[in-house]
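Single-structure report; data block below.
Excluded from the complex is one protein chain; the other protein chains are retained at their positions.
Then we have chain A:
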Amino acid sequence: MHNGKKIKTLSKAGRHLHMAKNRAWKKNKIVKQKNHQYYADILKNILFTKLIDDKQPGQQIVHMLKKTKMHYERGNRFYYYIDENVSLWSDKPVIHNLPLDYTLIAHASLKEIKRVACGKKISKEMRITNENILSAVEEYLLRCVKYLKNLGTLDAAERVSRIITEKSRNMEDALQRILIWNQFLHQSGHTLMGLGRLDKILDRYCEGLSNKETEDILTDFCICLHRHYIFKSQALLGDTGQLIVLGGLEEDGSYFCNNITGALLDIISRLNLPDPKLLLRVSASMPRKLAAKACSCIVKGNGSPLLSNDDLIIPLMQEFGYEKEDTYGYCTSACWEPLIPGKTMDQNNLDNVIFAGPMADFLNVLEQSKYQNFESLLNDYCKEIEKQAKRCAESASAIKWKEDPLLTMFYPDCLMYGRDISEGGARYNNYGLLSVGLSNTADALLNIKKAVYEEKKFTLQELKDVMKQEEIFKKLSSVSPHFGDDSDIAVQVSQRLFDAAKAGIADVRNSFGGRFKIGLSSPGYVDCGKKIPETPDGRRAGEPLGVHISSMHGQAYTELVSFAASLDYSRGGFNGNVVDIMAAPSFIENNFEKFVDFLQFGIKRGFFQMQMNVVSSSILLEAQKHPEKFTGLIVRVWGFSAYFNDLPEEYKNLLIRRALQNEGKV
């Protein structure tokens, strides 16, 4: 999950080092013994790319395709190999973290793609670039066919060969094409690229396939996607962005799902791999059978699927300005941020608004005389949040993106107007911010309201001193109401803070004239928490901030969902709002049908999104002590699934604490 602002400020040399360090760190976690070789490979890669003339757009991609080595292991249905040593770097941030629209790729031949991307109506410069890239793709495919024939794997060779001139005959053809382009994206530095609505895209190939055949083909596809797990991971192992979006509401009010929807839920339940990850677009009109299948997958504990509520999200996207017909095709970027494949270049994780950020400065200048009542204090705090959000948006607006002929080819608006996606050629060019610490800030302010203004236990000036007293500080965490309670006041204070952030970004426009959106989910709860001094919600300096919209005080799931459903996500507040739930496996298993009820009623009640960690505290504690016994244990972190053993200790500790809280053990 890259932070665009961070990337922007890195120098060219720094970027090499950053990449090398990042990848070496990840690799180091898994294969320490290969560390030196890995550094050597990275250096080789840097030398390789530095020698290439970058003046002609797409030349690096052409060169990358020429140099990419082939590798195929016998017995595989699909050809899929990323040459990790031949991947591109850039001195500017690369557009990433969005799903490519694989529709054309899945169905059409390369010849057809050429016809679309290099037609007479395309500007001369763009046509030449596209021809160069697609010719290099053709050469690569021919090389691949030859390689596979030499190995005697004729089926795979023919399937790759057909890509060049024939449209897809069946599901295997379509998936092979998706895998080839998925490889190109990863190698060309496009990280965290989702797979999009594969059940919808592949729908036409369901006919004539038995359930068993469908499941076998998709299983092989999923196993392929799990390869190169370390290479694909970004800030944390598992942060690969390989998200498949399933199901969804149609414009006519019906709900779309098919054999592939169910099959992928079954496959991910069975394979128990962190990759690929699933997101299920849910709606009140979805069949109960599918909701039950989703629960069966969730209870396996692999973190999939994240549930995304179409009944709420689609109208919010329309209100923001996306065309009605586009919104029904929405996907999310790597985790939770809704956008439209093939039409948006929306870069959604550009910075974090940290709600608890102004707290320390604010506490220093608190004067009772200035704040005669809680309302005036809350007003001033909201103004600080508004300013912070505006600063984040203005800073992100200035990002210059690396020109991107590869992605541009698959954006019809870019082709039509001859404008690269990096220059705002897509139909929508909005940016998104994340936010973190709303729960801590709302709780802190609710505590001040109660202790200073209602019970008058101490004055504002005394608050800082009071926080130094251990006993009183501890008690602050148990004062109610809290963020997550569905009481009017908890909702109101949380909403005021959220609205302040929305107000801060409302008038900012990026360099393409695009607008900003924000959401109440972020991967920053651990890292941002490290920088934040203690807060008067009972959180110590440096401790993690609250995770998305989650229960920190044992609220019932229904209460948390009602709280989340009471928040107003309009006016750009829809950039991912995940209710994050911890649950013990036995709790769901013993009450399965009622849990399905809970999901269905929760959708109607109006949660925005929901994800679950289904694991008991005892398992997590045991896994922390004896990682060797739990190599396959998967958990949900940020907005993706990952192996528990691969997580830094602070993330493990946080998950354990939350599981204990959920089970009422702390």
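Everything below uses one rule, namely that a residue touches a chain if its C-beta (ideal position, glycine included) is under 8 Å from a C-beta of that chain, and two chains touch if they have at least 3 such contacts; residues count from 1.
Quick note on the criterion: contacts and distances are computed from a predicted model.
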item: Choices "Pyruvate formate lyase activating enzyme", "Electron transfer flavoprotein subunit beta", "Sarcosine oxidase subunit delta" or "3-isopropylmalate/(R)-2-methylmalate dehydratase large subunit" - which one is the UniProt name of the chain not shown; value: "Pyruvate formate lyase activating enzyme"
item: Of A:Asn211, A:Ser285 or A:Thr558, the residue in touch with the unshown chain; value: A:Thr558
item: Absent-chain contact - pick from A:Glu207, A:Asp252, A:Glu367 or A:Glu471; value: A:Glu471
item: Interface with the unshown chain - residue positions in chain A; value: 471, 474-475, 486, 556-559, 562, 587, 590-591, 594-595, 597-598, 601-602, 604-605
